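Yeah, one chain of the complex is gone here, protein chain that is, but the others are all in their spots.
Letters are used for the chains, namely A and B, taken in the order the chains are written, and counting of residues starts over at 1 for each.
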Amino acid sequence: MCGIVGLFLKDPALEPALGEMLAGMLVTMTDRGPDSAGLALYGPQENGVAKITVQSDDPAAFEGLDTALAEALGGPVALSAAGSHAVLRLDAARAGEAPAALASLRPGMRITSRGETIEIYKEVGLPADVAARFGVAGMAGTHGIGHTRMATESAVTTRGAHPFSTAPDQCLVHNGSLSNHHNLRRQLARAGVAVETENDSEVAAAYLTWRMQEGASLGDALEQALDDLDGFFTFVVGTRDGFGVVRDPIACKPAVMAETDAYVAFGSEYRALVDLPGIEAARVWEPEPATVYFWTR
Amino acid sequence: MQTLDLAQSDLRTLNATLQTAATAGGNETAWEVVNPRGAHALAVGLDGPLSVTVRGSTGYYCAGMNKQATVQVAGSAGPGVAENMMSGTVVVEGDASQYAGATGRGGLLVVKGNASSRCGISMKGIDIVVFGNVGHMSAFMAQAGTLVVLGDAGEALGDSLYEARLFVRGSVRSLGADCVEKEMRPEHHALLADLLERAGAPAAPEEFRRYGSARRLYNFDIDNASAY
């Protein structure tokens, strides 16, 4: 049960302000989710570079990680830390080996995202504190998704915070409560897809990843989710170049969208959108039930 | 006209001021609220002949449980606008989110844009006029009152309804369980003409179709089990 915000920029002139706009939207959704907050930001693509965002309860664990990982992978690694998270930049060709190397170098460290453009920051605490801790307001990018969480049936932890990323450059946030996620989790496990937390939303993220691994487009995967996921949901999903929204057929969980020539924005409530430029003239609407909305760059 | 600025005062002060002004009576009956910025529970629980204009869009439950007052939203309204209204008038210049006029027992709700899902859910006597479209499950379990839609209705209109009267000018994507089209008789034209006039709605009664309860769900029957 939660608050969601999302912003997909069409106008490159707004890209330097993505973090600032998204952080502001996130903070207005504090009441809907005071337990934890998280953001996925899609930054500019850097040719041949892969990014891995890692989280550690003890930031001292970041010290020397770049050199140790560079040695393990046999190529250069750059590290930039912000609070409990750090972004590792490395040669995209070596990115596949990085998770295993990280697990052996820093067993307690968690990967929150990997890919070419995505960075995910999430923590327990109030959205304003979380956004400030990572300096989100200063971040640039093309699109981003934020989430404030009121935990329903799983623990209030960093791992349980949204967004969930189960494949490179993919992420999902969820407002609602799924009612068949235990069965789905077992089904995914048999198909070799691991779900790390007890959170129902991560199962949804893993489900979409699995469908796409099987060859579906994100749009098709979302259509299939309407058949296979039971319960209440509003999902907002991100990919390297795309941004999607889908609500369950009952569509009780709130959703407001706004579109102008400059952006597409999503909020659980209209309040989240009020500071966006040109909102007064934007097309504002509620996404229809059981309908997939998708934008690509 | 007195102005309340939500950028300057908090919600509690705003509502307490309006509630007191409504019940106290007096000459100052015109109020405006500025900088609503999607705030929830604005101008709720009023009980008196006040006239309140909200300049901007609101969050959940604007004008909730209204009695006697006239509340105008010069913007769009979030979920549950005018929920459980008893009397008075609420006008939304833009769109209304889900549950508009939910469980309302009296008064008039006018939505000049579209209303989304569950418009008039469980309505109990309120009159609702929507200039645009309404979303799915509108007038679900509606007991009494009138819902008028100048545009189109979404899926499952009037599901499980009791005695509420539904009029739609455009298309109906599907009717809910126990909701059927009914004949438009002179009394329905008269009712509609009055309501359209009071709402200032640009439409004529002849353009509408009427829907109501088939009354098959009124007493349990196993042969209707698929509808339960």
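Here, contacts are C-beta pairs under 8 Å (C-beta built on N, C-alpha and C of every residue); 3 or more make two chains touch, one makes a residue touch a chain.
Quick note on the criterion: contacts and distances are computed from a predicted model.
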Undepicted complex member, UniProt protein name, chosen from "FMN-binding glutamate synthase family protein", "Paraquat-inducible protein A", "Zinc transport system permease protein" or "Cytochrome bd-I ubiquinol oxidase subunit 1 apoprotein": "FMN-binding glutamate synthase family protein"
Touch partners, limited to displayed chains, of the chain removed from view: A, B
Residue of A:F8, A:F134 or A:F232 in touch with the missing chain, whole complex considered: A:F232
Contact partner of the left-out chain, one of B:P36, B:G56, B:G80 or B:G113: B:G80
Contact partner of the left-out chain, one of B:T70, B:T89 or B:T103: B:T103
Hidden partner interface residues of subunit A, rising order: 1-3, 31-35, 150-153, 175-177, 232, 252-254, 268
Sites on subunit B contacted by the missing partner chain, in the whole complex: 11-12, 15-16, 19, 40-41, 44-45, 47, 59-61, 64-65, 67, 79-80, 83-84, 86, 99, 102-103, 105, 118, 121-122, 124-125, 140-141, 143-144, 160, 162-163, 215, 217-223, 225
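Following the convention adopted for this analysis, only the chains that are shown with their structure count from here on.
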Interchain centroid distance [CA atoms averaged], subunit A/subunit B, Å: 37
Residue ranges of subunit A in contact with subunit B within the complex: 251-252, 254, 256, 269-274, 284-286, 288-289
Of subunit B, residues touching subunit A in the complex: 37-39, 57-60, 76, 78-79, 94-95, 97-98, 116-117, 135-136
